[in-house]
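The complex appears here minus one protein chain, its other protein chains still in place.
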Amino acid sequence: MTLRVTRRQFFKLGAAGMATSSMAMMGFAPEPAVASIRHFKLTGAKITRSNCTYCSVGCGVLLYSRGDAAINVVDDIYHVEGDPDHPVSRGSLCPKGAGLLDYIQSDSRLRYPQVREPGSDEWRRISWDEAFDRIARHMKDDRDANFVTDDEDGNSVNRWTTTGMLAASASTNETAYLTHKVVRSLGMVAFDNQARV
Amino acid sequence: MSLAKTDPPLQRYSVWNRLNHWLVAISFVLLVLSGLPFFHPFFWSLTALFGGPTMTRILHPYIGLFMTLMFLVMAVAFFKESLIKRRDLQWLRQIRDVLANRDERLPPVGKNNAGQKLVYWLMLGCIVLLLVTGLLIWQPYFAGAVPITLRRLASLAHAFVAFLAILTLIIHVYSGIWVKGSFQAMVRGRVSWAWARHHHGLWYEEEREKARQQRAIRRRHDTPTNRQESP
Amino acid sequence: MRGDQINLQNVIARSATQEPSPQERSGGVERVTKLIDVSRCIGCKACQVACAEWNDLRDEVGNNEGVYDNPLDLTPDTWQVMRFDEHEDEQGNLEWLIRKDNCMHCAEPGCLEACPAPGAIVQYANGIVDFNSEHCIGCGYCVSGCPFDVPRISKKDHKAYKCTLCSDRVFHGLEPACVKSCPTGSIMFGTREEMLDLAETRTSFLKGRGFDNAGVYNPEGVDGTHVIYVLQHADRPGLYSHLPEDPRISPLVDAWKGVTKPLASVAIGISALTGFVHYVTAGPKEHGEEDEAAVREDDAREREREERP
Partner (left out) sequence: MTNHWVDIRNADLIIVMGGNPAEAHPVGFRWVMEAREHNDARLVVVDPRFNRTAAVADDYAEIRTGTDIAFLGGLIHYLIENDRIQRDYVRAYTDASLIVSPEFGFEDGLFTGYDADSGEYDKASWQYEYDDEGHARRDASLEHPRCVFQLMRRHYSRYTLDVVNSVCGTPREKIQRVWDAIAETAAPDKTMTFLYALGWTQHSIGSQIIRTAAIVQLLLGNMGMRGGGVNALRGHSNIQGLTDLGLLSNLLPGYLTLPRSDEQDYEEYILERARPPLVPDEVSYWRHYERFHVSLMKAWFGAAAREENDWCYDWLPKLGTPIYDILHTFERMHQGEVNGYICQGFNPLAAFPHKAKITASLSRLKFLVVIDPLRTETAEFWKNHGDYHDVDPAEIDTEVFRLPTTCFAEEDGTIVNSSRWLQWFWAAAPPPGEARADTAIMAGIFLRLQQLYREEGGAFADPLLNLHWPYRRPDEPSPEELAREYNGWALEDVRDEERNLVIRAGEQVEDFGMLRADGSTACGCWLFAGCWTEGGNQMVRRDNSDPYGTGQTLGWAWSWPANRRILYNRASARPDGTPWAPGKAVVWWNGQRWVGNDVPDFPPTSAPDDGQAPFIMNQTGRGQLFARDRMNEGPFPEHYEPFETPIANNPLHPDNPLAKHNPGARVFERDRENFGTFEEFPHAATSYRLTEHFHYWTMHNRLNAIAQPEKFVEIGASLAEELGIAKGDRVRVSSKRGYIEAVAVVTKRIRPLQVAGQTVHQVGIPLHWGFLGETKKSYLTNTLTPSVGDANTQTPEYKSFLVRVEKL
């Protein structure tokens, strides 16, 4: 005998079809399409007022850091933005200022003292003590050997010309002042900063 | 008692034909279910059937590729019997008789009637188009490289052709249910001589002719004792 | 601009959602607008960097291709780029036209119309058109839908990304990052009315400086945008790295996403129904007794013929 689909059976089929779709409509209703805004990343950040140290406009910047300087936390700066109070910058920044975060966090930041020995092809990590001791020793040896107290005309000149220094025009006035004070006390004269170039 | 014993005598579709057809059928249904959500949000929740929206987006094209492959195989197998003949046009002219079941008025039909042939060609056309347009908008593989206007055109075409294909499918499925015995034919591959004579007169004649010749051959080699029953 | 806009019910439209979004609470919400005065732009890219910094984006470090533009184009990690154009007029006067290119936040967003994923693209009451990555399925339809070629599909997560107009900042009462950073005041931000007024002021300033065709770019085709330009040559937007003359949602997209969808859906339903009705009325197509009989006759006839010696 041949398989016959009676009307009743056909209705069943139809019903099944309906079921699938309506099941989809109701049964598997997907998550409601809610609009969600990205979490506001500055919530709870510690804000520190600072100055951009690239160019001489001296824009005010706000440094946002994670951690509240509590004793058990190492604060970490994760966002930099213009300071709207600053009379010159009024919150705006240039592409360098806007990218300050990647300077502060740069992979090229140095983390500990290093030395490259004569002829060597590599850096070696050293302690601050070793660094200071060796540098001071170098400086003293050179100064003692080459310090000029009197020039050929018999003038008292008290200068040290065989070791020189370049100061940083991006460093603070406090650093600059202390540097100058130290340098002249040693009688150093070959001493400049970026203002020269 | 197993169905096999009572199976109708006349072979209409080979095992491979049937397997092939049902693979196409299943993947086509899956494609419809996974495609509709992108066609209209009303069907969005169907994505739940495929493990979520993104999964649906990912699966749909692969199922599509699979179906296209299967279909082409089938298309080759059914090619000859799907060529449209003059008499098919006559059959189509009398489509009203077809629908009204006034079959006695219809011209005799070969293995496939004009309707089945139309389904064949429509589907062939649709699926080729769907393949091409589908590839053009396939993220993340090809879409990126396709000029935006073409991508827009493809999206439009893909949706429209899919719509056509679905309609064709509905007609196809309905006919399967409507014409008693054809569903069974595609399930078990066999039909009764009466069914064949009614729906596919010419094919019926061919089959009988074949049967006669086979019997003739057998008679030449066989002893009269173990003669078989007639069909 | 107002704090209460953080209320997520203040939504104008959501992608692929039939039922209307809750809108009662949008009453006091001002629409916001970003004004980009190209005549004031020095192309310093502060906005570009501020955008990446705020949104935690770090694109690949590219190459120089012989131009100032970098990155060359929008990417999933670069939501805005500066486009530089050297324009020499008939008199040989040189102009360096620099345009900040990013999402225009259309009032009629093509991306939203094209998006099939419910809630993946949202238009807030303040006008911001925002992508909602959790709901994005990465189909790329928004790309086809956008008249400005803005959205980009990520290689990392296969989701669509673009400028959010810093929706997170705006909803917290702040201006977008690019706006705040802009050193020259080329980028301004405020309510739509304020910005349209300012745009007029800037335009008349430019006319006073000999740019007779100065004007505002706020294309009607997309019912206006929430990012508008002040252009020295508003009559020729094309000068500014091919800014579309008259952007509108492509008719193709309309055809694809517009009425066809419901109509086709209905058509499918109807065709199924028709079958049902036909079955009930015409009944199934069956072979009858006469066929069985005919077959038996054929059998008999043949048997007879074959048994004849």
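As written, the chains take the letters A, B and C, and residue 1 is the first residue of each chain.
Please note the rule applied: a residue touches a chain if its C-beta (ideal position, glycine included) is under 8 Å from a C-beta of that chain, and two chains touch if they have at least 3 such contacts.
Only a predicted model underlies this, so the values are computations on that prediction, with no experimental measurement involved.
Enquirer: Would you list the chains present here that the left-out chain is in contact with?
Expert: A, C
Enquirer: Over the whole complex, note the residues of subunit A touching the chain we left out.
Expert: 46, 48-60, 63, 65, 67, 74-77, 85-90, 92-104, 106-121, 123, 128, 131-140, 142-144, 146-149, 151, 153, 155-197
Enquirer: Mind pulling the subunit C residues that touch the left-out chain?
Expert: The list for subunit C reads 39-46, 48-49, 52-53, 58-68, 70-71, 78, 86, 88, 94-96, 98, 183-185, 205, 209.
Quick note on the criterion: only the chains that are shown with their structure count from here on.
Enquirer: Looking at every pair of chains, which two share the most C-beta contact pairs?
Expert: B-C
Enquirer: Could you state the distance in Å from the CA-based centre of subunit A to that of subunit B?
Expert: Centre separation, subunit A to subunit B: 67 Å.
Enquirer: Calculate how many whole Å lie between the centre of subunit B and the centre of subunit C, each centre taken as the average of the chain's C-alpha atoms.
Expert: From the centre of subunit B to the centre of subunit C is 40 Å.
Enquirer: Just give me the whole-number Å value for how far the CA centre of subunit A lies from that of subunit C.
Expert: 36
Enquirer: Would you pick out the residues of subunit A that each touch at least 2 other chains?
Expert: 5, 10, 30, in rising order.
Enquirer: Which subunit B residues touch at least two other chains?
Expert: Touching at least two other chains: 43-44, 53, 177, 180-181, 192, 195.
Enquirer: Touching residues of subunit C toward subunit A in the complex: what are they?
Expert: 6, 8, 11, 14-17, 44-46, 48-50, 53-54, 56, 118-120, 122, 124, 130, 132, 134-135, 164, 167-169, 171-172, 177, 180-183, 272, 276, 279-280, 284
Enquirer: Note which residues of subunit B are touching subunit C in the complex, please.
Expert: My answer: residues 37-44, 53-54, 56-57, 99-101, 103, 137, 139-140, 143-144, 148-149, 151-153, 155-156, 159-160, 163, 166-167, 170-171, 174, 177-181, 192-195, 197-199, 208, 212, 215-216, 219, 230-231.
Enquirer: Quick check on the complex: what are the subunit C residues that touch subunit B?
Expert: Spelled out, the residues of subunit C in touch with subunit B are 16-18, 114, 116-118, 135, 137-141, 143-144, 149, 153, 155, 158, 250, 252-253, 255-256, 260-262, 264-265, 267-268, 271-272, 275, 278-279, 282-288, 291-292, 294-295, 298-299, 302-303, 306.
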